[in-house]
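Can you read through this structure? Questions will come right after.
The other protein chains are all here in position, but one chain of the complex has been omitted.
Now for subunit A:
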Amino acid sequence: MSQQTNKVLPQGVAESDFRAALEQFRALLGAENVLVESEQLVSYTKIMMPGDVARNTPSAAVTATSVEQVQGVVRICNRYRIPVWTVSTGNNFGYGSAAPGQRGQIVLDLKKMNRILHIDAELGTALVEPGVTYQQLYDYLQEHDIPLMLSFPAPSAIASPLGNTMDRGVGYTPYGEHFLMQCGMELVLANGEIYRTGMGGVEGDNAWQVFKWGYGPTLDGMFTQANYGICTKLGFWLMPKPPVSMPIEIKFEEDTDISDIVEFIRPLRLAQVIPNAVVIAGVIWEAATCNTTRAQYTTEPGATPDSILKQIQKDKNLGAWNVYACLYGTREQVEVNLNIVRGALQQLGKGKLVTEEEAGGTQPFDYRAKLMTGVPNLQEFGLYNWRGGGGSMWFAPVSQARGSECDKQYGLAKQILNKHGLDYVGEFIVGWRDMHHVIDVLYDRTDDDERARAEACFNELLDEFEKRGYAVYRVNTQFQERVAQSYGTTKRRVEHALKRALDPNNILAPGKSGIDLNNGFEL
């Protein structure tokens, strides 16, 4: 019964030790929560990165349902030096999905820990377990008529606040920078101890979800995009649902307009006239999310010619760039702000403003409106049908919110993508002073040639951007070591020292963000 048919072992672990560990996992979690057969593990290996799936094949997956079980898993992993990669809802598409970062790591899958522990309607706070999806939260708020609004990434319905925030993801409301809205974490450390950040360690405290900093060092950030602890509870803030939300789109005709658009948006965003994480989406992004596929226009391989893109823009009534913003408040507030936006647009002398009524329920306006008002949907997965074949890597360099910078990044990215026969499918997400320039490097993963080109392309994107002082904010697991190099060696030595101190057996997700006791970055 306990036969291991997957034939993958954790690195450096003897088969007999692995078997012994599996027995202990079964005793702790129940046999049905310890998956080792290839057929059971197949869902963990649906990656979208170009590398061979063998690199990311787990030796086992275990599911825990309580904090005590997570502690138990960590103890067993320490005993046998078994590296463990944690996922919450495990839908980290384009960044590694639910597959472990390195071959042979076991996956600790926390999807079954799915309790909404607390919602405070007055203070607008939530405390959730790892497996709680945004859809579940949304349904809960609806059912109980709680007037709070969610902010989530586009895969809303199947993603989680905890997983998204631990990877420092973004959404589209005024609370779109999710880590900024995080307040209080509970972590199981590598030694099995439980650590609560902020006010969470104070006996009898009730301010854990309202005051972030606590006392002394504030360590929350250290646990995100990292491997120093397993998060088992996450607190975060929810925005009061405004009486009126008014999503708008502004279409711009030319791809050379990007610089002017950014200069137009920045002051409005900084002054909070437009308070949400505005998006400036390129034409292919728009086309794909209203279910347009490349094959409808051409069967030629390679980059899609600009002439076709112009045709699509015309056929589908899209802009070359499409700005999505939302105004929130009372009717009066929204009206005042809308007039300011209209005024600024008039000054700019280009751009066509579209209201929800004018859009009339069509895509992509409809799903953008939902993202900006906290209604779950999965419309953005239309991106994967543009070229088809299930290959996707996010290339997400950070940029200043400055027109000239965005223009430069756009030009450079497009040129490199096209050189490798791929398309620029990108959007800018406006933070406050920054842009997440998010580009979906889409390719057909079933086509070996295209897969190789995608890999070469991604390397070149990282290299050429780095030469100009740009780096990405997050990356898929195949490139995590490469990106760590961009951020300098001192950072890596500090991270190594922390790893040594907190996880001397190197069991928690070694390799995450390039942090691994085997990487040679001793202080």
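In the analysis below, a residue touches a chain if its C-beta (ideal position, glycine included) is under 8 Å from a C-beta of that chain, and two chains touch if they have at least 3 such contacts; residues count from 1.
Here is the rule we use: contacts and distances are computed from a predicted model.
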Checklist outcome for this item: Taking the list "Molybdopterin-dependent oxidoreductase", "Dihydroorotate dehydrogenase", "ABC transporter permease" or "Cytochrome c domain-containing protein", the UniProt entry for the undisplayed chain gives the protein name "Cytochrome c domain-containing protein"
Next on the checklist: Among A:I76, A:I119 or A:A281, exactly one should touch the missing chain; which is it?
Outcome noted: A:I119
Next on the checklist: Can you say which of A:D167, A:D255 or A:D366 touches the chain missing from this structure?
Outcome noted: A:D366
Item to check | Touch with the omitted chain, as defined above, among A:E23, A:D205, A:E253 or A:E356 | outcome: A:E356
Checklist entry - Which listed residue, A:G30, A:G221 or A:P243, touches the chain dropped from view? => result A:P243
Checklist outcome for this item: It is residues of subunit A that touch the chain not shown, namely 35, 40, 42-46, 61, 63, 89-91, 93, 97-98, 109, 111-112, 114-122, 131-133, 135-136, 139-140, 144-147, 157-158, 240-247, 290-292, 316, 330-331, 356, 360-363, 366, 369-370, 373, 375-379, 381-382, 384-385, 388-390, 445-446
